[in-house]
Structures are given as structure tokens and as C-alpha cells.
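Below is a structure I'd like to ask you about.
One protein chain omitted, others in place.
Letters A and B name the chains as they come in the text, with residue numbers starting at 1 for each one.
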Amino acid sequence: MNEDLMEKIMSEVMKKMEDSNNDNNTNKKIESSSLNNEGYRMTEFVGKTKYGKTIGLVIANLDKSIHDLMGIDKKYRSIGIVGARTGAGPQIFAADEAVKATNCEICKIELPRDTEGGAGHGSLIIYGAEDVSDARRAVEVTLKEVERTFGDVYANEAGHIELQYSARASYALNKAFGAPIGKAFGISVGAPAAIGVLMADEAVKAANVEVIGYASPSDGTSFTNEVIVFLSGDSGAVKQAVIGAKEAGLPLLEALGGEAKSVTVPYI
Amino acid sequence: MNEDLMEKIMSEVMKKMEDSNNDNNTNKKIESSSLNNEGYRMTEFVGKTKYGKTIGLVIANLDKSIHDLMGIDKKYRSIGIVGARTGAGPQIFAADEAVKATNCEICKIELPRDTEGGAGHGSLIIYGAEDVSDARRAVEVTLKEVERTFGDVYANEAGHIELQYSARASYALNKAFGAPIGKAFGISVGAPAAIGVLMADEAVKAANVEVIGYASPSDGTSFTNEVIVFLSGDSGAVKQAVIGAKEAGLPLLEALGGEAKSVTVPYI
Partner (left out) sequence: MNEDLMEKIMSEVMKKMEDSNNDNNTNKKIESSSLNNEGYRMTEFVGKTKYGKTIGLVIANLDKSIHDLMGIDKKYRSIGIVGARTGAGPQIFAADEAVKATNCEICKIELPRDTEGGAGHGSLIIYGAEDVSDARRAVEVTLKEVERTFGDVYANEAGHIELQYSARASYALNKAFGAPIGKAFGISVGAPAAIGVLMADEAVKAANVEVIGYASPSDGTSFTNEVIVFLSGDSGAVKQAVIGAKEAGLPLLEALGGEAKSVTVPYI
């Protein structure tokens, strides 16, 4: 077997390995399609999406003892559950659209330290509803929206940056981040945290926005390697601020870890 | 070189890569055998097991200054140490058998956020003894029991579920989870946390048990992506409850990440 042939095989193999590695990367697609039930029949299963390993479930009649343990009002007979290994911002901004579109309350938003070996959070979101169809609808909307809200997540092997923007914050963004309801709201996230610091500075320099919060590894995150700023204000200004943050953070992330593409399609 | 040959090579390669990936997975076997000292002579080394990268050590005469720093009673001249990268439930249920079988006290149980990029905890367990042979024996029993207690851990690339059951809880389960001593005790763990919520609900619906605790990413865990419930009561009821939790959680985990096999052999 000559060297050329060995070379050709190795190049094919390395390419496949790369693909396979990319598949394993944080924030990358998994094979299954969004909301594909593929013969799965449990009534509690609503769907899943390839983005962030996000799963959506519903419980029609939550056991009273679980209400107590979770500290959820018993009037919410049904709950919707959205959980993910990777991502908190994308799921929470998606959940904000879900509460606008349905008759649900946000009962809980919890952020584990996760992203499957990456630098950030995973998420657990609980919706409360009096009727199971409302809970199911909230979960469905969230799973659908997650594809959009992963649009301004850019990741490579060194970390990730994330921008989110909403023209009108509702109860999920208020619960999770203290966003003033009804006003434009955005976040800038950089990981490793050093990049997030620079992005925070660029965001407030790029537009006249109010910074309503700042989270860092030891304060306000679940010990993630991120710095996050929470921005409120005028719709145009918030958008401009997060774009400024992105323009500062993306080249730094790429300097550290190579090309960092959008997980889906940028929406901001 | 024709396409068939390339195909065949690639298929072999991908298979090997898969094997190699499996070896790297959380909760999977590592090559070394349980309690194999393979020429390792340090007197402090008791053994290791391939499950969860668990190591067992013993210190015959702990330095007094370390007693103070760790907050361990100086009457425990010797300590046993069991630590793992992956797993807390398996090691703690194994430790419970060790304290039943030996003259040791449980001094400390600490749970890092680990599992080597996975969704859960690692563990650090410290036994105190007046005699080093007791400490060593406790560590040996724990390392041996860990193979059994990994039996109802089911893992795939999306996460894991775990069930544990003891007919009679002793001091380790009491110290770590508040289990009433002498009564049957079980836990249900689901990761990502969304699956754990559903399992909790199913557990309490499956049998008449008392839920004595609930842990979630931001409350009661070390920011893991898990929801855990702690169940006490009648022996048969606790067993039925954790089986109910498993039957709810396993298909969900598999819907998210493909087949999830037992790490060893199911014992419940």
C-alpha cells in the first residue's frame, strides 16, 4: 500500500473525526429534528430539539407533594417543563415568547452549571397552568423558538459568545434577569469570562442603554466561566448595544479558538 | 482504491471511534480492574475501581493540623478516603454498607460538580476510625459495593438517570441525605433536570412513600443538571416508587440521547 493511499485514507478519516467532534460540540446540532416524536408515545413527552439537547415535557396532574417540594402554587394543576444540557439565554428568551403566547405562568427558572464540559449553563424552566393544553402549548412554543434564539450564539472549542434581544420583555425575562416588563431588553454573554468583560464595556459604549445587571463567575452565575450584562432601554439602543458587544467579542473568541459560527441563523 | 474499500475502512474506523468514545463516557468502565494494585506499593493506596474513576485511600496517622482544617474529631487517628470523578449516589449507598460492616464513622461527604463533563456530581467520602485496619476495611467494602450500586445508573450522551434503594438506611445515607436510620430508603435522579422532575412525580404516584427531600440545580445540588428526590417508607413501597421513576425516566433519556444501558448490572 503506497503512501498516497495511506495519506488519502488518513485525510478522509481525519475529516470524519472532525465532523464527529463537531457533532459533539457544545451548542451544535444533534441528529434528531426539532419536535420529532418518532414513535415516542408517553403522554408526558412534548418534544425535543437538537439545539442544546433541549427536551420538553408536561405533567397533567402534578402530585400535591411535588407542588410542596418545588414550592409551586397548587392552583397550577398542570406544569410544563423545558430542560437543556446546553444554554440558558436561548431557552429563557424562547420561554418569554411562550408566556406571551399562552395562558401560563413562569414558576421556576434554574440554571445548572453545564454545557457538557463547556463554559456556561444549562437550564430548567417550569411553567404552571390550570389546563394541561396551556402547559403543552407553552412547551411547544419554547421548543420552536429555541432555534431562533440560538441564532446569536457563536461557539468554538475555546468558548462561546451569546447575544439576545427582545423588543418587549415579558415575565420569563423578568423572573430570570429582572428585566423591566414591556421594555426592550438584551443580554451580552462572553466565555471565557475575560471576553465577556470586554463585551460588557463595548455594549455600554455602543449605545445609550441602562445596565441593570452584571454576572460573573463568582457572583450571579452558577460558577460558569462567563461575564454577562443585562441591558434595558430604548429598542434601537439595546439592539445597537448587543451588536457592539458582538463585534468586540467575536474576533477575540476566534483569536483564541478559531472560527466561531452561529449555531443556527443570527436574528439580531 | 474503490469506493467499497473506502466504505469498509471508514466503517471500521467509525466503529473503533465509537468504542473509544464509549470508553471516555461518564459512568463507563475504565480498563483497570476493581481493587487491582498492579505493583503499586504505597501503603496509603487501598484500591480503585473502573466505575466512576473511584479511588480508595487510607491514612494511618492523620496529621493533627489536618484534623483541625477538616473539622474531624482527633479521636479518629486513622481516616479512610473514597473519591470519584463520576458518581455520588453509587459511592454513598456503597459507603452505607461499609459503615454497617465496619467500625467506622462517616466524617464527611462532599459532592463536587463533576462527572467529567457530564450532568452530575463526583464525590469525596471520609471515614474516621481509631484503628487503621477499620478504615482500610471500610474503603475496601465501598470499592467492592460500587460495582453493585452503579447497576441502576443508566447513561447516554444526553445525560443519565439513577435509582438507588436500601432496605435499611444507615449512617452514610443519614449524613448525606437525611435518611431516617433503619428504614428503607431510595433515591431517583434524572439528568438533564427536566427528566428528573417527571421521575419525581412518577415516584410518588407509583407507591405510598414519604418524600423527605427534593434537590434541583439551584437548591440542594452543587449546580448539577439534576433533579433528585429522596424517598423513605415501607421497603416494598420505596422499591416500587424508584421502579416507577425508572420506567418514566428511561424512555425520556433514550428519546433525547439514544440507548442508555446500565453501567453494570441492575440490582433493584
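The working rule: contacts are C-beta pairs under 8 Å (C-beta built on N, C-alpha and C of every residue); 3 or more make two chains touch, one makes a residue touch a chain.
Predicted model only: the values in this text are computed from it and were never measured.
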item: Contact partner of the left-out chain, one of A:174, A:216 or A:235; value: A:216
item: Sole contact to the chain not displayed, among A:63, A:201 or A:234; value: A:201
item: Residue ranges of chain A at the interface with the undisplayed chain; value: 1, 6, 9-10, 13-14, 17, 113, 116-119, 157-159, 192-195, 197-198, 200-201, 204-205, 211, 213-214, 216-219, 221, 223-227, 229, 248, 251-252, 255-257
item: Chain B, residues in touch with the chain not shown (by the definition above); value: 5, 8-9, 12-13, 16-17, 20, 24, 38, 40, 42, 44-45, 48, 53, 55-57, 59, 62-63, 65-66, 69-70, 79, 81-85, 110-114, 116-117, 122, 124, 126, 222-223
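By definition in this document, only the chains that are shown with their structure count from here on.
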item: Distance from the mean Cα position of chain B to that of chain A, given in whole angstrom; value: 29
